[in-house]
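Pasting a structure here, questions to come.
For this view, one protein chain was removed and the others were kept in their places.
Note that the chains take the letters A, B and C in the order they are written out, and that residue 1 is the start of every chain.
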């Protein structure tokens, strides 16, 4: 981020989907015009419809559109945008893009490239954190020259171990190895996966922590180096290293642990000269020891839960910091409790297979302390080429049990027709005794998988039969009588109809 | 309310529309099953679809359905409901109904009948309040035996005066008289209107305050008599004595005034042995003197703004108090700022004529700190027989200017097709300098009426022409080519389609 | 690519009609010319009757509702009723009475209700916007106003009587 004060008069959002919509909303609240970018697959996506301006950046594949420095910077210049918000994913943690923005005289709303460099490669991040006195999981800081040396190191720290792509993120390229015999083939597979996914075959290894908790600390820093933490988020409800449900406060954290982890997270951020919103992820073992996992140098998907318990608008705060304003807040204890779930166009019963397609009907949950951050609308077709997350629902309540009840209620109000979603699965998580109990680790979702899919309500099954038969009966009756649908309501006359009709024509 | 502890295991909601939905939500959050009632006009209304059970209570006219003691109590007995929540309007301030509930052994979630009696007739309320040392607007406490005596009293306190139906509320039966010559005819008209609306022709009169502010204090009391206030709501944006926009805190209140008005409101509530949620309405004149106006012995339409700045769920709190639980909260300064607008199916340009009909498409605002309390759904037909309010949008932000910006953004996201709404009018209010300035009185909306209707954006008018022409062109092209609609998206295959297709049939 | 086609548009309440020329470049992309100024327009019609327009790079989300020959257009907070006709249709219409609020106008009840008051008698001169009849519906009294200046030539509404939606109340010429 260019140091100093920059007015920020128009923001280009280098992203799509719900996060692009989320950023447009904060910009609009701040009175800042927005520029959307879109690939050919997104011409009628919600973020394009909501933005003030919109520029095409290429064909559907991300590499040719949402990852194209040149096209995005061209759109910024064409529209006169003086700042770019990267959202999460895509170019949000790409230091080269940050430098390209700087070279083009455009404010990148995020940390400086140097902080990304320091945290980007996981092995370098580990080394930097060890230097700063931040506890890390036992493991290697440098790639190994050969599989033999890697294997020897694994034997030294003891199995099971975790192989991780040094350049990766989001759970891709990760592989757990249980025993020595499996090591060599797993190593090669991890290297090839890392190369395919990130263009970099560097793999490192860490001691595998048995069913740890994933707890992360939100940090925020201004350009003057004032750095605070905004408490934690519990993200242990994961599937294939993808978070599914997040909450704050973490049900396992004491105020003392929160203070200790917060202090370490702030130290980590300061060690790399961090600016803006960032997240320090930790693993917490059974003994409540915590270890630095990685730092996400961007806004997180799950930032709304922190917004609920702090009252802050983190996107607006990012923009204010990027303008050179000082932090207007400090660390305070979380107020109440917040939970977020990620709604996906996917079928949990079919191994979570994505389920793109047209949303034919949509009714979103609402009412007190329920928030829906959506990237879709009724009639929208979820495309096949991008991440299938369509929405995030978050709730707030004074206490965790109330927040759980509210989220279950909110999910019961969520109606999406035309595509399969994971809403039922999310509801099952919120009702599962391990989740309700609060002491769930990263092994929870895999362990509970069949329980989360399996619970069926037979009384409702019978109601479904009744509904199907009534529907068939009425259809048959209509066919017989060639009449219009039976309905409790008559369709009204012409929409937006005119109050006073003239005899025009 | 029956004193003592009552478990409350099932709640019948003696109301309809958004407030019935609102109450269902809180009950569901508390794990309490709900029973809806419906007239024939409401068989497929949202509250019926969302409740656990639903009972018909009669034909569309309220008198034969939502106001029928007998049918409502029969539904409560048939369903096994042990408590009734009256919402607002309908039977919510009917002391006879409270007594009928008590006689039937059903908890009425609201104040005791005696408190309603004390506050119900406005003249009696005035007398009670004067006795309790609460400042009231100069006026009469008793109905007048003849128009002559009323006229003499009006001359004594000086014109203009306000005529009000003693048994009324919601702005009905109110009439301002500017000068002596108009008095007699206005008096007779007010009597006849009062008789029609409330079955009671008693009319009283008060000194008319010139363009006062309407500021109300939310109070809450438990069965042990602990009574607190939850700050104020500014409700001066009124049209024909109907509130349109509400906010808290009031932009004109100092902390000292808030404390003074809060203390008076608590005194008023205690004077009548109040229990549960109630609202003491005040008029505030130019010199910031405040006068008791009336007490609404029920939940208010605009309660969400108080929920935003206190973090309380007022409906849940009502239920807890009705169960005999002590107040779990106390008076605290408002946190941030909240605004609510009432979305009506009406046409401001046609003298606010109601615009019932079918909602063909609906997209509601969302995102951070935006709440939509709606009673409708896409495909719903707004009936002609009831109040045309379809939804309330409320927002929260740290400061008033941010809350205004957020509400304007939220309204810009609100799409309702098929019927005319007042959304554009609401947006114009939020953009009007008098509202933005914060010092608006009850004369604001009438004064600003043509400004609120008149502002047109000519650039958008030209865009409308472009859209209409493209639409016509594409229709003509389709007709020529007999092709399917041109669209940025292809309609997907069958909805909820099956992942693995068998060769069934 | 097609040649240019002309449509004549008229916004309800406006005094003049505006010709708009449209030329399709490729599917969804057009050049539209209004009052001599050309606009590059990328337009996608959505199923539910909305159009996403990119006009010279600016994004407009437009909701449409067709009713007869007219279309209601909602863009931002502007709601306009637009009559769109191609040139042939306009010339056909030229011989008829239509295409303006001239001639006889029948004022109808917009919804079921009760006639509370009739404010004018046959023969009365009225101005545009003047109240004609008060109808009570949804517990509110609603004043129906004259859509034009003219003379009341017939009154069908009776005080106290119930009326159905679209019932004729009176005629102004």
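A few comments on the model shown:
To be clear about the criterion, a residue touches a chain if its C-beta (ideal position, glycine included) is under 8 Å from a C-beta of that chain, and two chains touch if they have at least 3 such contacts.
For clarity, every value in this text was computed on a predicted model and none was experimentally measured.
Note on the chain not shown: across the whole complex it touches A, B.
Only one of the listed residues, B:55, B:208 or B:282, touches the absent chain: B:55. In the complete assembly, the contact with the undisplayed chain comes from A:387, out of A:211, A:387 or A:434.
Across A:356, A:398 or A:443, the residue that sits in touch with the chain not pictured is A:356. Against the chain not shown here, chain A presents residues 350-356, 360-361, 384-388, 411-412, 415, 417-418, 420, 423-424, 427-428, 456-457, 460-474, 476, 485-489, 491.
Contacts to the hidden chain, counted on chain B, fall at residues 36, 43-44, 48-55, 78-79, 378-379, 493-505.
Just so we're on the same page, only the chains that are shown with their structure count from here on.
Of all chains, the one whose CA centroid is most distant from that of chain C is A. One simple way to say how far apart two chains are is to compare their mean CA positions; for chain B and chain C this gives 33 Å. Centroid to centroid, with C-alpha atoms defining each point, chain A and chain B lie 37 Å apart. Counting only residues that touch two or more partner chains, chain B has 350, 353, 355-356, 360-361, 412, 417-418, 420, 487-489, 491. The residues of chain C that reach two or more other chains are 44, 46-48, 50, 52, 65, 79, 110, 144-145, listed in rising order.
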